[in-house]
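Worksheet: one structure, shown below.
Apart from one protein chain that is not included, each protein chain of the complex appears where it belongs.
As written, the chains take the letters A, B, C and D, and residue 1 is the first residue of each chain.
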Amino acid sequence: MAGLLARIAERWNIHREPGFFKKLDHKWTMVIDLDKCNGCGACVTSCYAENNLPVVGKEECGVSRAFSWLRIERYVEGEYPDVKVKFIPVMCQHCSKAPCETGCPVYATYHNQDGLNVQVYNRCVGTFTCATYCTYDVRRFNWRTYKFEQPLDQQLNPDVSVREMGIMEKCTFCIQRIRAAKDKAKDEGKTVEDGDIQTACVQTCPTGAMTFGDLQDADSKVAKLAKSPRRYKLLEELNTDPSVIYLKRVMKEGPSKHG
Amino acid sequence: MILKSFALYIIIGITGIITFIIGYSINDYYSTDRTPVQPIEFSHQIHAGTNEIPCKYCHIYTERSRHAGVPSVQRCMGCHSIIKTESPLIEKLTSYWETKEPIPWVKVHNLPDYVYFPHKRHIRAGLDCKLCHGDIASMDRVTRVSSLQMGWCLNCHTQRGVKNGRDCWTCHQ
Amino acid sequence: MKRRNFLKIIGAGGVGSGLGYLFGKANKPPTSELIPYLIPPEDIVPGVASWYSSLCTQCNAGCGIIVKTMEGRAKKIEGNPLHPVSKGKVCSRGQASLQALYNPDRIKSPLKRTGDRGKGSYEEISWDEAISILSRNLIALGEKDENDRLHFLTSLTRGSLNRLINDFMTSYGSPNHLQYELIQNKNLLFANNASMGIQTIPHYDIANTKYLLSFGADFASTWLSPVNYSSAYGQMRQGEDGIRGRLIQVEPRLSLTGANADEWVPAKPGTESILALAIAHLIVKEGHYKGADGAAWKALLSEYSPKRAASITDIAEERIHHLAKDFVKTRPSLAIGGESLARYENGVSGLVAVNILNHLAGNIGKKGGVIPNTAEPLTGKSTLESKNSIASLAQAASDSKIKTLLVYNTNPVFTTPNAMKMKESLQKIPFIASFSSFMDETTAMADLILPVHTSLEDWGDDFAEPAVGYPVATIMQPAVSPTLNTMGIGDIILSLAKGVGGKVKDKLPWNGFSDYLKDAWKDSYSKNKAMSASALTFDGFWNELLARGGWWPSERANGKAVAVSPNAVESHISKTPSHFEGNESEYPLYLTTYPHSHYLDGRGANLPWLQEMPDPMTSVVWGSWIEVNPKTAAKMGIKEGDTVTVESPYGKIKAHAYLAPGIRPDTVSMPIGQGHASYGRYAKDRGSNPIEILPFKKDANTLELALNSTRVRLSRTASSDKMVKIEGSTRELGRNIVQTISPDKFNKMNKETA
Amino acid sequence: MDRSITYKEATEDISGIITKTGWRYYAILTLMGVSGVSFLFLPWAYQIYAGQGVTGLNAPIFWGLYLVNFIYWVGIAHAGTLISAMLYITHTPWRRAIARGAETMTFFALFLVTLFIFIHMGRPWNFYWTFPYPSQREIWTSFVSPITFDVFAIGTYTTSSIVFLFFGMIPDIASLSHTTTGWRKSLYTFLSFGWRGTDRQWHLQAKACMFFAAFIMPLVVSVHSVVSWDFALSVVPGYAKTIFAPYFVTGALLSGFAGVLLMLSVMREAYPVIKKYVTAYHYDRVTVFVVVLSMIWSYLTLMEVVTGLYANTSQEIEHLKYKLAISPFSYLFALMIFSNSVMPLLYIFKKLRSSFIGRFIIPVFVLVGMWLERFLIVPNSLSRKFLPWMWHDYSPTWVEVSITAGAFFFFISMFMIFIKVFPIIAIFEVKEDIGIPMRKPH
Partner (left out) sequence: MDNSILGKFQYVDDLLAAAETCKQSGYAISIISPVPLVHEIEHTFGEGKNPIKYFTGVGAVTGLLFGILFTIITSLLYVLPRAGRPIIAIPPTLLISYETTILFGVLFTLLGFIVLALVPYFKESEYDVEIAIDAFGLRVHGVGEDKFSDIEKVMRENGSSDVKRIEKK
């Protein structure tokens, strides 16, 4: 009896832990230097190619159903001739305190021990709650059965599911690449090292604005960049605790007569 | 009396529902073709059982890839251009080879598209093929012995204490 | 229980279970088949990716790529991390070349015209027949001794393919091989040659510069070598040394690069060269130039006083002073002149002015400046030599001087103004054969269509231009086996050579282009010391070449010293701003055009990824637009998304208005690339093509088309077509989404951490 | 209530509603049934086949008309339970004649609520995954999700409402089993479960009823607060409001009462005999509630706007701007205020309470106005979320509009079938209302 009570107490303590994890296996993090990002959009196309994102066509784009998991937002300040333009790539921020995870009634989205915000396609029933709660509007929904015209379907990445109609999806931090790297490391009897994993967007970014890695690994590139005084997180005041860290754009403040 | 007639309809309704479920389950569990007829009556019993050819001799990608790999026609012909060439089954095989057509084997172990099962990881972890596929060497025609349902996978992952074995992204991505 | 009731229950049970069984059966997924390989390919493991290094041909930068293939199909393109141009990166267009390979609108086999020309009725023929039709045509020309009436029009080709085509044409006896690109760098080559005497495009060392003065060079999206320059841009901004380079963009319409600039100098269209010369004037006047020929420069630049320039360019005088001071004081600094400058009627003089600036500020040959390439390029022929232009080709065609035209990979019908009458000229050519993967507007005029491989299926090589201070060669090897009944362009020419016979066959005895390529490299290997030093045998060298994706020297030599002399440039600098057609009262707005960052000159418009990718500056997808300043629009009563008629003295088109604050109020701007009449389901009938309404204007020196050369007027009109843009609002409303930090703070911060 | 009505008369009147059916009834029922199927179920089938893409939903606006209808019908459902439960506990006499009708509305409204949850799902064929049940997948449901709260709250509410409704009908069904013939007799006999009307049964019935009422009372508050938490638990500007629970509950009651009023008025016109039992007195009482609720609602609406303004964050301000001025549906806000705050005030004039305006016009306005309230909250808030880049508009498509309209037709046809099977006015309670025949004054 006493043993049982002790076990219950132990369980209770473990599972009352906020966030549950005492220590994550990894804390995958992306650092995006907004001063380097020039808004070219190579990352977006790369994401389309890697993650089997369907092309939805003009009509669907017109009602804001474009499928990009990653988008580049452009903010404009001022009027001619004092125009300032700022770019920011926004994808799923893999929040540690993700609002979307609260919403899902069927555990189709949750947080795993790699610090990732998981979306399980085959569990999703499509209640839209996660997307409504998402403060970054990064979730995308399969409004229809999107077709990949023959033979464009031959390009589809076999490591990523092709999602059926009625399912919510979002950026996965290229989980297939993370898993492949872990798989390879395991074959070689090592652990994953910094730089082994590059998500599709990070890999292709021509200006090198994006970096991906494990924040828990103190020697990793992201850990060093994350210490930059320029760091900030998007909509930090909402306390979602994102895994994407932005580095501030360097830009003159106020109106720029002479720049 | 009136009560009885209503009760009767209710009983009939309930019977209908229950038998519907039973019928569905019968179809699901017993009538599923777990032992499909293959285009060529290939016998694992002869190859793997009697002749003791190791699995990985034909399923060559098992240790290297997600897929175990169904042997190519060339690999079949590698032996059967010499061995037992006059058998009618081998003649069937030879006709495939000569018309340059692949053999349309029927999948016995079929997973949905959203399940990523890497053979490599499981084999490298030292698991025996039999664990999931059963004693293939004694099967004349291959039968699926495991349910291949999620609960079945989870059960093994939990018992063996696979690291992150219950994380959804381990199998679905 | 009564028997009847019992039977009822039994009946219900039977029906229930039967239905359940059937429902279960209907619900079951169909059995799938397991198809084995007949013969397993050696290097393919199902489920495991193999990577091939190759070359990206979506633009002319010559980026090295690696292609991920699985089960024999191309899945993903990434930059070749070893390659000095791409540095492991690749742009949107490069990514999308997968969709060119697997495009549903590719021409699937050789086609012969059956109906009237341009009506699109073709029949499928075999390759043998196709080659024999073409070779019979060439033999017939030869018999009539009209060999020089054969013209070969290609896109910019470098390397072995270019040599092969030249070999073919010379041995056949025709000098008429024309390389034509709408987005050309001939003006730049000419200007560099005229001012500095170098015949290649030098390396602009953006990575190490601290002050980049860009005259309309949109290197973030299209200029010369966007991937290389973007990566350099990243390094310039946040390089290792901790000092942030500055970018100043001079252009009437804020381009993507301009959007990233610290300062935007919206000079009036056509006056940028005057601004450059005014800065040069100040540098000399204030004694920053220490060269011996200072007096000559002073005399040459005397009339470009800032005061006069200010009135012409609409840039305040003190701002010009400021620019000049910063440009000469910040070390190292660099001035570059880009497309929008080169596309004026006096494009060459603008580029010359930029070279003068670099010379006067002492940027040539310095790290972080202009670095001329060290060695001669690996390829023999320079593109500069060609005296022809697309205009002269059109002229020749309309004079009926062309009997047979071969077109490869270029689309002049789409990329030339209506005023040039390209289509009408082509009608006069008796026989046109097109080597193309897609039914573009020019191919639709052809009598014979020979579908070629896309770059992922073909062999080839390329010598990047601009190189990176030293020559870079890239090898293109097939990543997948051909998916359709197509042939490589090199193979077609070689089999054509066989078909034509005679001298041509003797000159080109190879069986396939891969052999030709290998022999060409064998030749280079034996001649080039650095190459022969890198590997013991040619086979070893070749395997290494294929594995690495190309060849480039392992160490860099110093660039040769070049200088700009006042005498050389005197005849090339212009005293007045570039001319725009149409008078100001009738046509109040300048029209500038620019290559769309995804479709380039229109060649990317058939790739669905690129169509769906929002334009970086407007977020418009699946269509084209015209950028109008909100103030101008308000005056004319135009609202965002309205359809307007854009009318120049040479025609009119419809476009949707996009209200962009980043454009001069007296200017409107349109992207090139949409408005295809054919070119597949994704490109056809989307948006409009601004080239149609341009005048037929040429640069005096290079005979290249001037694209920024007309004024237009706008009027509202109705249209059922809607502009589709992705953006909701672009105003941040103080929400601190993109947070900023001032450069001063940044520098202070850097000092503290260092 | 007219005390001169005899018990016999009452019984005959009310069972007459059930048994006497004219051709007009069949005509209207057919019309409504066919409309219900063709406006609700056919478009839904099309939507299941073609996907949610046939709706006007898009990237930031994932919740549209279906969610609006969902909350709306939960709201309509509320008056029934409030009238029967709260007024039962307080022994309010005038509830008796109208409680059954109100409870019936609750029942069918909840049916539609459940339907709308499934309609709004992306993969409705997997709806059962939202219920916690043991399966080989070992996976249950996430209890932190407000949607799971909904499943439990609405599940409980539906069950309790059905129990309460049918439980209250047992004495009437038993009495009907004696006065009817044919299949009705069989059905009623079966459903009366052995009700005899003995003193012990009445005693236990009264006690059980009191317990049910006591249980359902807190549900009235809890269900709609839980529904409001679907929104209030997010951080979306316009959703994340602490005021939402009382706001939604008040709104629900207001719309529910309006629904009851309209239902009674229509019933009275269709079956003039009901006028004997539902009199101006009932209108008088119910409309007082409507006025009070409308005033509370107006206050809360004001607070909703004012707290937003007072917060003075860009998010709140932009949201309000959009809702009140920019949105393509912003003009509806004025209509909403007019319908919900101004129109019910007319009930202050006693003459209007049971006039045609009071019986028909005002309830219709309130019903429309309350629908608008939900419509203005649900999609509009999503149109102005945190990142301005993703600001987009929403406009419903014909599928959504048709399903919305179809729900009303379906509701009416279900109701029409119901009144032909079960007494829409509680017979025994009406009799109680008439007064127990005592020889001497009690």
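We take it that contacts are C-beta pairs under 8 Å (C-beta built on N, C-alpha and C of every residue); 3 or more make two chains touch, one makes a residue touch a chain.
Predicted model only: the values in this text are computed from it and were never measured.
Participant: Specify the residue from the set A:E149, A:D196 or A:D241 that touches the hidden chain.
Facilitator: Result: among the candidates, A:D241 touches the missing chain.
Participant: Taking the full complex into account, find the residue in D:S142, D:S228, D:Q315 or D:S354 that is in contact with the omitted chain.
Facilitator: D:S142
Participant: Among the options D:F215, D:Y281, D:F338 or D:F360, which residue touches the chain absent from this view?
Facilitator: Considering all chains, including the one not shown, the answer is D:F215.
Participant: Using the touch rule from the top, list residues of subunit A that touch the missing partner.
Facilitator: Answer for subunit A: residues 11-12, 14-21, 95-102, 104, 107, 109-112, 241 touch the chain left out.
Participant: For the chain that got dropped from the picture, name the residues of subunit D it touches.
Facilitator: On the subunit D side, contact with the omitted chain comes from 6-8, 11, 132, 138-144, 148-149, 152-153, 155-156, 159-160, 163-164, 167, 170-171, 174-175, 178-179, 193-208, 211-212, 215-216, 218-219, 222, 226, 427-428, 431-432, 436-440, 442.
FYI, only the chains that are shown with their structure count from here on.
Participant: I'd like to verify one number: the distance from the centre of subunit A to the centre of subunit D, where each centre is the average of its C-alpha atoms, in whole angstrom.
Facilitator: 42
Participant: Report the inter-chain centroid distance for subunit A and subunit B in whole angstrom, where each centroid is the mean of the CA atoms.
Facilitator: The answer is 36 Å.
Participant: Indicate the residues of subunit B shared as contacts by at least two other chains.
Facilitator: Residues 112 of subunit B touch two or more partner chains.
Participant: Using the touch definition from the top, which residues of subunit A touch two or more other chains?
Facilitator: 64, 66, 71, 73-75, 107, 110, 123, 235
Participant: List the residues on subunit C that touch subunit A in their complex, please.
Facilitator: It comes out as residues 47, 70-71, 73-79, 88-92, 94-96, 98-99, 101-104, 220-221, 226-227, 230-231, 233-235, 237-238, 244, 248, 254, 256-257, 259-264, 266, 319, 322, 483, 597-598, 608-614, 616-617, 619, 621-623, 629-631, 661-665, 686, 722, 724, 726-728, 730-732, 735, 737-743, 746, 749, 753.
Participant: Over in the complex, which subunit C residues touch subunit D? Could you list them?
Facilitator: Counting only subunit C, the residues touching subunit D are 727-735, 737.
Participant: Spell out the residues on subunit C that touch subunit B in their complex, using ranges where they run on.
Facilitator: Contact set of subunit C toward subunit B: 5, 8-9, 12-25, 28-29, 31-40, 45-48.
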